[in-house]
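One structure coming up, written as C-alpha cells, with questions to follow.
Each chain you see keeps its place in the complex, though not every chain is here.
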Amino acid sequence: ADAEEPGGEGGGGDASALVEEMQGLLDEYSGQPEFGEPGPAFDATQLEGRTIALIAIDLRVPALTEVTDSAQDVAEQIGLQTTVFDGQGNPTLVNQGMTQAINSGVDAIISVGLPVQIIADQIAAAAEAGIPVVDVINTPPEAGVPGQGSDPNVYGNVAPDSDLVGRLLGATAVVETDGAANVAIMNTSELTVAPVLVGGMTEILDECEDCEYTETDTALVDWSTELPGQAASVVRSNPDLNFMLPIYDAMTLFASTGVRQAGAVDQVDMASFNGTAAALDLVAEGDIAVANVAQNNDWAAWAAVDQALRGMLGMDPADPVLPVRYVTTDDVQDLDTSSQMAVNEALFGTEYRDGYLALWGLA
Amino acid sequence: MTAAVASPAAPPLLVRGVGKQFGATHALRDVTFEVRRGEVHALLGHNGCGKSTLVKIISGFQAADSGSITMGGLDGAGARVGIVHQDLGLCRSATVVENCGMGSFQRRLGMINWKQERRVVAEILTSLGADFGLDDIVADLSPADKAITAIARALKASGGVEGLDLLVLDEATAALRGPDAEKVLSAARAVAAHGGGVLLVTHHMSEVLADADRATVLASGRVVDTVDVAGVTEDDLLRLIGGGKVPPKVGPSGRQASIGDEVLTVRSLTGAAVHDLDFAVRPGEIVGLTGAAGAGHDEVPYLLCGVTKRSVGSIGVAGEPYTGRSVREAQQSGLGVLPADRLRQGIVPRASVRENLSPASRASHRTGGVLRVQREKAWARDICADYAVMPPDPELPMSALSGGNQQKVLFARVLEHDPRVLVLHEPTQGVDENTRRALLRRVRDLVDEGLGVLYVSSDAEEVAECADRVLVMRRGALVGELPAGLDHIDEIYAACYAAGDRNAAAPTREENDR
Amino acid sequence: MVTTESTVRLEATGSGSPDEAKGTGVGVVGRVGGVVLQRYALLVALAALIAVFSILRPESFFSTANLTSTLGIQASLALLALGVTVVLLVGEFDLSAASVMGMSASVVAYLTTARDFSVLAALGVVLVAGLLIGAVTSFFVVKVGIHSFIVTLGMGTLVTGAAIGLAGTTTIGGVPQGLTDVFRTEILGIEAAFFIMLVVALIGWILLQKMPLGRNIFFTGEAPTAAALAGIRVNALRVGSLVTSSVLASLAGVMLVGQIGAASPSIAAPYLLPAYAAAFLGATAFTPGRFNVWGTLFAVYLLAVGTTGFQLLGLSSWVTDVFNGAVLILAVAFSRIFGRKT
C-alpha cells in the first residue's frame, strides 16, 4: 500500500509505529465526549409557541425514530410545538410532507435522513419563505460553507464527522491486526455518507504497508437477505482475511451471522459504526465484533433543535459536527443495553442536555 | 332439507316438496317424486327448469329452501350414491386416475394407495369400454372420454356398479351419441340391473324411450307429471316438456340445393388429425359432417377458422381466397363458427349476457369506434326475447343462466352477425328438444334465404335428421357422401364405424387440446 | 395451448358457501341501493375522509394548497397504477413496473446530468427501453407461456440491476430545468404532472371503457379461449397490455424525476404495492368487479388522503400502517358486501 500522504508525521513505514499512532487516534476518542458549546448563547424563551416540523425519510429506520422522538421531547420541554411527518421511504410522500410544512407556515424544518437531492426544490422554497431547514445525521458535515456540507439552501447541518468515523474504523483494523490487516469493507454505496466514510477507512489502510482491503457493496434493502451469505463468501474466498468493516451496525448483525456460519469466528473480527444496543451486545461478547464507533442520536436531536432555534432567530448556524465515542469489548462489558437511551446515557452522559439548556438561557 | 337414512325397503331416492329460490328466480317449487329400485328414471324438462339445481341439492352441494331428500341404502346403511354433474366437474390439468380419485382416494397408512387406486380405476374403465390411459391428462381427452372419466369417477366413489344405490347422470350424454352414449347408458342399465336406481337427466328423447322406465317432467321448477315410458311417445314427452306446444321437426329441405357459387370451398385440407379433405358448401344447403370419436371431423371447424394451423390446403369463402389464419379473419370474410365446448370456448361467465352477445370484435353498436351502450342494451333485450333466453335480462352475468340458455345466447351471437357461411359445431348440445327444434328452424330459415351451413357433430342421427347431405369421415379422411334423412341412418353409421375399424379409429390425444 | 384459464380474478375462488353468497333476504330495492352504494362507495369514502380530516385539522388539511399539492404529487403513482390496471384487466401481473419506473427515473437523471443528453433524447431512450422491456416480458409470457408473475419478478430484478450498472446506486440530482418545468409548471395552482396524468387517464378511459378494445381485453382476461374463438386477438392484446404497462411505468419514472428533480434506481420500489392496492380497491367502484380507470384513479387519491390525513393528525407511523392496511381490506370488503348480487 502506498503511504503517499500520511496523516500527521512524516510516516516512517515501520508497522509498529503506525499501530502506535493509530492507537493514539483511537484513545483520543475513547473517553466520554465533553459538551463544547457549538456556538454563541441566546435566549430561546422568545421562541415559545413556534412550530418545528420534523420530516423523516422512514421512521422504520430506528436511528431516525430516535432522533425524531428526542427532538420532539426537547422541543416540548422548551415550549415549542412540533409536527412529525413520516415519509415511509416514499419520495412522493416526502415531497408532500415538505410542501405541507411550507404551506402551513411552520417556523423551522428538521429533515431527518431525507436524501437532500430529492427535496432540493422544497429546501429552496423553504429558504425563500424564510423557513430554516436543518439536516440531521444524513450528510457529512462541513463547517463554514453554506449548507454546512448539505444542500446549499439548508440552514444548518448536524452529523458525526464521517471521515473521522471512517478513519477510526480503519485504525481499529490496523491496531487489532498489529498492522497486518486484511480487510473486507462492506459498503452500501447508495447512502449519502458512504463515500466519505469508506474514504476515511481506505485513507488509513492505504497508509499501512502490510494492509490490504477489498470492498463489497450491498443494497440497503438486501441487508438481511444478502449480508449473511455475502460475509460467508468473503471469508471463504479469502482465507487470509482477518477483519471486516461493515459501515453500519445493522450490517454487523447480519455479517456476523455469516462469519459464524462460515466457521470463521476465530479468524475474523469486525468493527462498525452507530453504537446501537444490539451491536454493542455483540461487542460485549467480543468473539466477532470487537469495537464500535458510537453516535448519540439523542445528542443529535438536541443539536438539531439548537440549529433550528438559531435559524429561527436569524443567527449563524452552529458547529455541525456531532461527537462520537470509540468503544471496545472492555468498555461495554457491563453496559446496560436494555434500551438505546440507556446505552446513550452510559456512553455519553447527560451533561450535554444541561449544556444546551444553559446555552439557550433556560437553566 | 333433511337427509335421513331410510329403511332397507326405502327407494333409492325420495324427493319430497323440495323448493329452491335464487334471488327472484324460483328454480324449484314443491318438487316431489321417487326413483325406485331397479329403474332408470328420466328427469326431463326445458332448459332452466331446475334439473341441475335438483341434482346439486341431491349431491348436498346446495341446500334446499324447503322439502326433504331421502336416499335409501339397500342394506340399511348409508346410501351409496354416484353423481355425474352437468359439465362433468373434472379437473382438466390432472390425470385420469387422479380425477377418478377426487373425493374418494383409497388410503394406506393415511397415504394414497396408488396401487389400489390404479387397479380399481383400470377395472372400471375397462368395464366402461374405455381405451385411454390412466395417466392421460384429462384436458387431452375427447369429449366422450371425458364423460367416461366422469362416470368412472362416480362409480369409483360409490364402489362400482354393484351395490350402487343411486346413480345420477346430469346430461352426461349431452356431448355423446351412438356407441359413445351407449357406453354410458349401458353403465346406467347395469346399475339398475343390480337393483340400484338411476336418475337420468337428458334432452335426448331417444335415450329416454330406449332406456328409461319412468320419466318425471319439470317445467319452470314444478313437476308436471311422472309417466311410465312404456306408454308414451316422443311427442307425448315433448308436449309435457313444452307445455302443450311442440314445434315440428326440422328435416332436410328435400329440394336440390340452390344453384349458386360455393360459399365454402375446401381443397386438400390437411392438419391436426385431418388429411386431404375436399368438399364444398353451397348457399341454401346444410351439409352435415360426422364421424366416430377421433375420426377427425371435430377438428375441421378449428382448421376452418384458423385456431388450428393447417399444413396444406386451401379454403375459399364465397369465392374469395381466405388464408385461415385467425378467427377474426374468418369472421371478416363471412365465416361464422359456433364452437363446441360452451363452457371453455364459448361463454365469458362473468361478463353480462349482452356483452357475450356482442363480443367487441363484432360489436355493431358503435359510432366512430365508440360503443353505444344504450342502443346495444335495447338490441340485446330484443334478442333475448326473440331467442327465448330465460331469464330474459341481458344485464345478468352469463354464469347465472342454465346451460341450455347459455347455448341459446351463443347461437344468437353467431346468427345475429350475418355470416355467409356458418360452421355449427355440436350446436345443440345441452339444449332441450323443443328449443333445439326452434333453433334449427331458425337456421333452416336462414339457409332458405341463402346461407350455407356446415353442421359438424358426432351425433350422426342429429346430422342425418337436419342436414341436406352428410359427409362422413373416418381416420382423418372423407370416406363418403350420403343422402340425409333418418332413413339413411344405418348407412351413415356403417360408414362411420366401418366393420372392424372401431378400434383403429382410436381417438387422438391432440384433438381436444385447445 | 390457448387452454389455460385467466390468472387474475377479482373475486376469491369461491366466496363462502354457495348459499350464503346469495343474499336471499335482500329485496330488489335493497339491492339496487346496494349496487349504487357500491358503485360510488369510493367517492363517498373520499368525501368522508376529506370531511373528517378537515374537521379534525381545519387549519392544515383543508387548505387549497394541501389539496392541489396532493393532486400533483400523486400523479406519478397514479400513472403507474393505470398501467397496472391494464395488465390486471388482461389477466396478468406486472411486478416489474416499479423497477421500470425507477430505471427510467434514474436513467433520465443520469443521461441528462452525467452524459449531456438532451431532455428529449433521454426521454426517448427510456420510453424505448420501457417498450423493449415490455416486449421481452410478453415474449416469455405469450410465446413461451410462462406465468407473468414469475417473468416480471425476474425482469424487475434484472432491470434494477441494469439501471444500477448504468447509473449507479446514488441519488442523482440537478436534472435540467427543461425537464422539471414540464411537470412542475402550475396550471390553476396544480402541477402540470396532474394534467398529463389526467390526459393519459382520459385516453385510457376512452380506449378501455368506451371502445370495444376494453371489452376485448376484459374477455381476454376472463376467458382467453372463449375470447380467441370469438375472434378476439388475445395474444396481441396480452402483448399490448404488457407493453402498455411497461411504457406507462417508464413514463411514470420520467414524471417522478421531473417532479422530484433527482432519482436513483431504487427510488420507485415503494410504489409497487400502493399501485396494486389502488387498482384492486378501484375495481370495487364505478364498474364493480372490474378493474377500471376512474376507480384506480380515485383509489390512488383516497389512499393518499388517508395517509396524509393520518400524518397530519400526528399519529405514529405504525398507527398509520395499521389503519392503512385495515382500511384497504375493509373498503374492499364493504364494497363487496353491499354490492352482492344473487
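We call the chains A, B and C, going by the order they appear; numbering starts again at 1 in every chain.
Here is the rule we go by: a contact is a pair of C-beta atoms (placed from the backbone, for glycine too) under 8 Å apart; a residue touches a chain by one contact, two chains touch by 3 or more.
What you are looking at is a predicted structure, and each value in this text was computed from that prediction instead of being measured.
K.L.:
Only one of each chain type is drawn here, so how many copies of each does the whole complex have?
P.N.:
A x1, B x1, C x2
Keep in mind that, in the parts below, only the chains that are shown with their structure count from here on.
K.L.:
Listed by label, which chains are in contact with subunit A and with subunit B?
P.N.:
In this structure, the chains that contact subunit B and also subunit A are C.
K.L.:
Which chain has the mean of its C-alpha atoms lying nearest to the mean of all protein C-alpha atoms shown?
P.N.:
Central chain is C.
K.L.:
Just how far, in Å, is the C-alpha centre of subunit B from the one of subunit A?
P.N.:
74
K.L.:
For subunit B versus subunit C, what separation do you get between their C-alpha means, in angstrom?
P.N.:
Here subunit B and subunit C have centroids separated by 42 Å.
K.L.:
What is the distance, in whole Å, between the centres of subunit A and subunit C, each centre taken as the mean of its C-alpha atoms?
P.N.:
Once rounded, the distance between the two centres reads 37 Å.
K.L.:
So which bits of subunit A are touching at least two other chains?
P.N.:
In subunit A, nothing touches at least two other chains.
K.L.:
What positions in subunit B touch 2 or more of the other chains?
P.N.:
Residues of subunit B touching two or more partner chains: there are none.
K.L.:
Taking the complex as given, what residues does subunit B use to touch subunit C?
P.N.:
21-25, 61-63, 92, 139, 305, 307, 326-328, 330-331, 337, 339, 344-351, 355, 359-363, 366, 369-371, 400, 413, 513-514
K.L.:
Which part of subunit C faces subunit B closely enough to touch in the complex?
P.N.:
Where subunit C meets subunit B, its residues are 1-3, 18-19, 22-24, 28, 206, 210-216, 218-219, 222-223, 225-233, 289, 341-342.
K.L.:
Please give the residue numbers of subunit C that touch subunit A in the complex, ascending.
P.N.:
Its residues touching subunit A are 59-60, 63, 65-66, 69-70, 73-74, 76-77, 168-174, 180, 184, 256, 259-264, 266-267, 269-271, 307-308, 311-312, 314, 316-317, 320.
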